[in-house]
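Have a look at this one.
One protein chain is absent from this view; the other protein chains keep their places.
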Amino acid sequence: MTEVLQPEILISEISNLLRDDRHVAIGAASPIPGSAALLAEEERRNSDSKLKVTILHSQKFNNFTDGSRELFDASAQGRIDTFFLGGVQIDGEANINLVGTGRYPKLEKRFSGSFGSALMYFVVPKIILFREEHTPRTLVKKVDFISAPGISPPNVYRPGGPKYLITNKALFSFNKKDKNFKIEKINPEFTLDEVIKSTGFEFKTNKNLKYFNMPSQKRIDILRNLIAPKVLNFYPQFAKKLWFN
Amino acid sequence: MTEVLQPEILISEISNLLRDDRHVAIGAASPIPGSAALLAEEERRNSDSKLKVTILHSQKFNNFTDGSRELFDASAQGRIDTFFLGGVQIDGEANINLVGTGRYPKLEKRFSGSFGSALMYFVVPKIILFREEHTPRTLVKKVDFISAPGISPPNVYRPGGPKYLITNKALFSFNKKDKNFKIEKINPEFTLDEVIKSTGFEFKTNKNLKYFNMPSQKRIDILRNLIAPKVLNFYPQFAKKLWFN
Amino acid sequence: MVNFDLMTVETIASKVEDNSLIGIPADYSGVPMSVTIEIIKRKKRNLRLYCLPLTTIQGDMLIGSGCVKEIETAAVTLGEYGQAPRFQDAIENSKIKIKDSTCPALHAQLQATEKSVPFMPLRGIIGSDLYHNRKDWSVIDNPMKTHSKDDEKIVILPAVQLDVLIFHAAKADINGNVQIGRRRELATLAHASKKVYVTVEEIVNEDFFECELKASATLPSLYIDGISLSKNGAWPCGLTDYYTLDSEEMNKYAKAAKHQETFDTYMENFISQSFYSNNLI
Partner (left out) sequence: MVNFDLMTVETIASKVEDNSLIGIPADYSGVPMSVTIEIIKRKKRNLRLYCLPLTTIQGDMLIGSGCVKEIETAAVTLGEYGQAPRFQDAIENSKIKIKDSTCPALHAQLQATEKSVPFMPLRGIIGSDLYHNRKDWSVIDNPMKTHSKDDEKIVILPAVQLDVLIFHAAKADINGNVQIGRRRELATLAHASKKVYVTVEEIVNEDFFECELKASATLPSLYIDGISLSKNGAWPCGLTDYYTLDSEEMNKYAKAAKHQETFDTYMENFISQSFYSNNLI
């Protein structure tokens, strides 16, 4: 069997999370989620439940025609099932910080900004938080700045919110009522204790803790033969480094 | 000289009112204003101050690409200089009624409806009221239903409003401060007394009262040779009756 | 061969449920006349029409046929062919309820749903009797204070979500994307509707998204729940680049619709003939 690369395992795991979706949208700078969505689309191409994938930074994989506003409008209408958000920091209540570390506005380290998170996090039913780096620096007790909150009081319109958090070490589900994460799967290269130590917040453990699955040879073939060339179009740096080096 | 038709005189008079405009828009069922605007556009084609004409019910003479909303948005932005409104009834304070006569909602006689008047009348700087029929039935003391008011209190956003009223008998200007019409021009086929008698509201008379101008032969030629075929495209009934019978 | 399930015009009509709020396109946006006839045949009742922003023969026929309970519109008219007689009769004799509106308000209420906000502000309207007859509209003090207009009054309009939208268009592609051209109000209507059905003149063997120019003129399939092939589907109304409005038929209709009896005879005739070729491919 071919050697499977670490990002490919993540792509495969994320792809599994999109099983029941009809339309997944991918925002800025998300090559791994983007690859996962295209993989899910490809695998369901001949099934009855097709998946639509919109990759915003691509002309080709973009189902919209009403300008860059349409993603937000369509999401607010409930037409997007899954969206991905990242975070410079993510905390135990699923608050995300895309702005920077330190005291706002004069930050110690400024990052890009909140993008569409302050609406998308509220309206898309399944938000998957994705941050490859899993350290106490990224998964923190309390974020320095809330770009978008993990939970909202009842007088705020909020049909959507966080469902999963996936890192290079583990997959968590989020429980809205208990306001906390629960570990669901672990990368077999790490122990649970290592994950606990690299997480700045407390999370619920799981008696049925599973491991990240090794993608099947068939899936790897699809990924490398059909998906990689597509990704090269709109995330050239990522695709070159992973698949075309 | 050719015999000039009555609607052609109106077209010519209205065309004169568009002198300083840059963009004139024409709404539903307005063949005479539409012809007037196209005439003005043609006469200024080779001048430095070109006129744009948008005729909503035409694909060809339509400068918009953002759907039927764009007229209202562009007007609210102040980008349309002149627009025409009609009225089942028009009263002395320039209130217009496009809905019907009698007691709303169970009217004695129902007409089409208010169209865009309830916004356009507020935002377009030069609204020209046009109603061919000039009788006490159309120009009334008080309209039965206000589709859009002639004047507004200071706490209502109102950069636009009525500037002229033109009928088959006369041209009036509207004075916002005095809240009344003043007669400016009269159709030479009628006397001032006849106009007064056929007007349901009082208006200011004018020492310098002028007559409707006979359009020049050159203008008539342009109208019949260049404008009439265009009008045939989007007001076929009107054009056929007037020019192609 | 297309990559989606084509519907018949009859199936689309059967999807329209009694009491539903239906989006009605203006005469220039692609009037779905072939489906309208099927709706009338099926004796749908208590429909609520939401016109963007007006209707002509389609609305008048539905009203004259007794399908309509309520209409929200800026106008009902036959344009150059005169007033809309069945509509006039229905209003003058209180047969239907009317929510008289103005074009930009009809747009704004759908835009609110498009953005999933509960309301939209709109200038104008204040001082119009339209306002006094609309319990669903409010006037508020502008909460966004500006220097010049500290006490400005402004109207707010509620978001309106349609149950179903039906319109006629030129072309669909093999993946169910529909060409709407400059008729972008159809996109707003579709964004604000729970279900969207489209009849088209033709289905072309290409994907509009392969060409940026065609993509610009497209309503994506993600907003569309069913497509039917229907040649001349807008007749006697026109369709840009395909056919113009049929003057003769409009005159005929305008005359017949003046009285309920002659209207009924006209409709019987209209229904019994097949003006539209609705073929599956």
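Residue numbering begins at 1 within each chain, and the chains themselves are lettered A, B and C in the order written.
The rule we apply is simple: a contact is a pair of C-beta atoms (placed from the backbone, for glycine too) under 8 Å apart; a residue touches a chain by one contact, two chains touch by 3 or more.
Owing to the predicted nature of the structure, the values given are computational and were not obtained by experimental measurement.
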{"item": "Chain not shown, its touching partners among those shown", "value": "A, B, C"}
{"item": "Per the touch definition above, residue among B:6, B:63 or B:213 touching the missing chain", "value": "B:63"}
{"item": "Option touching the unshown chain, where C:44, C:86, C:99 or C:123 are the choices", "value": "C:123"}
{"item": "Hidden partner chain, touching residue among C:26, C:154 or C:257", "value": "C:154"}
{"item": "Contacting the left-out chain in the complete assembly, out of A:7, A:33, A:87 or A:149", "value": "A:149"}
{"item": "Interface residues of chain B (partner: the chain not displayed)", "value": "23, 52, 59-60, 62-66, 72-74, 76-79, 123, 157"}
{"item": "For chain C, residues in touch with the removed chain", "value": "104, 108, 115-123, 138, 140, 142-144, 146, 149, 152, 154, 156, 158-159, 180-182, 212-217, 240-241"}
{"item": "Hidden partner interface residues of chain A, rising order", "value": "28-29, 31, 56-57, 59, 62, 64-69, 72-73, 76, 98-100, 104-123, 145-149, 152-153, 155-157, 235-238"}
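We take it that only the chains that are shown with their structure count from here on.
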{"item": "Chain whose mean Cα position lies farthest from chain A", "value": "B"}
{"item": "Inter-chain centre distance, chain B versus chain C - centres from mean C-alpha coordinates, in Å", "value": "28"}
{"item": "Inter-centroid spacing, chain C versus chain A (mean Cα positions, whole Å)", "value": "40"}
{"item": "Residues within chain C bordering two or more other chains", "value": "184, 187"}
